[in-house]
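Here's the structure we're looking at; comments come further down.
Complex shown without one protein chain; remaining protein chains in place.
The block that comes next holds chain A.
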Amino acid sequence: MALLTINENGLYCKQGDFYIDPWRPVKVALITHGHSDHMRWGMKHYICHQHTVPILRLRLGIEQSVQGVEYGEPFEINGVSVSFHPAGHIIGSSQIRLSYRGEVWVFTGDYKMEPDGVSAPFESLLCDHFISECTFGLPVYRFPRATVLYQAINDWWKSNAQQGYNTVLYGYSLGKAQNILAHLDKSIGDIYLHGAVANVNEALEEVGFHFPGVRMTTDMDRQSMEGAVIVAPPSANNTPWVKKLKPYREGMCSGWMQLRGSRRRRSVDKGFALSDHCDWNQLNIAVEQSGASHVYLTHGYEVNFARWLAERYQVEAAVLKTLYNDEMEEEG
């Protein structure tokens, strides 16, 4: 009998009687990471990596019952052995490995293999059944190396600063923002943070992470900002908030920026395909390295990627219909 199945509440382990990233209130929820489509409100008890705990308290409230765990330390729930392993997606993000009567299942949550210097790097796990996201599961998504992108971002900031422009970088406030902040070249100019980004940074300080940047406040003198970089969530694009930063140029950091159309639709000046998901090559490597005979695909181009895997690697590949956000540009 399968160790993980989908029911109306989410991804369920019957043998252990717990859920992973459920979308409806349940008793026991194992949480892969702190993005809102994976960590939802209303669970009786949450189990997540210890670095996700402050995020959970920030987003869902301090009164929640939460148990923080370490990477690579197995524990048992009703006879099922459970362990969390680094997924490399954002700080605290985990793959969840289940082992029961000699059969191993791995649910990746969201993940990437390209190290970002902030989150614990992805760890490849051998398993029989591999449940993978495939947000960028098409061969047109092959991202440049992150180091190349960090360099491009800094070069662009520098050139904007020289021309007297501020630089607004859009990236999701949890994950992408920290990834960007860790690689900005502080010698170019001042770094400012949108409130949503500053909130996350402050929460992460509790578990020992420190990021550069000054929180923007309403009484701040915007005129004095010159050649600065401002890190903000994509939702700040086209708002009065950002207009006050004039003169500025806007850049979006997201895997979706790989496509010209996505970038032009956002009407930003520049797009950087800096992603916190696997690209096509990484997804293929991950599946191969898992050694799994059965692969299940969740959100993304799951139908195409399943067909590709079945044809190319002769594995059993199937689609798992979840409520994790499909094609969501904010978190790319």
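One rule holds for everything that comes next: contacts are C-beta pairs under 8 Å (C-beta built on N, C-alpha and C of every residue); 3 or more make two chains touch, one makes a residue touch a chain; residues count from 1.
We adopt the following convention: contacts and distances are computed from a predicted model.
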Protein name as given in UniProt for the chain not displayed, "General L-amino acid transport system permease protein", "Hemerythrin HHE cation binding domain-containing protein", "P-type Cu(+) transporter" or "DNA ligase (ATP)": "DNA ligase (ATP)"
Sole contact to the chain not displayed, among A:70, A:103 or A:311: A:311
Of A:58, A:77, A:120 or A:259, the residue in touch with the unshown chain: A:259
Touching residues on chain A - with respect to the absent chain: 138-142, 256, 258-262, 264-265, 267-270, 301, 303-304, 307-308, 311, 326-327
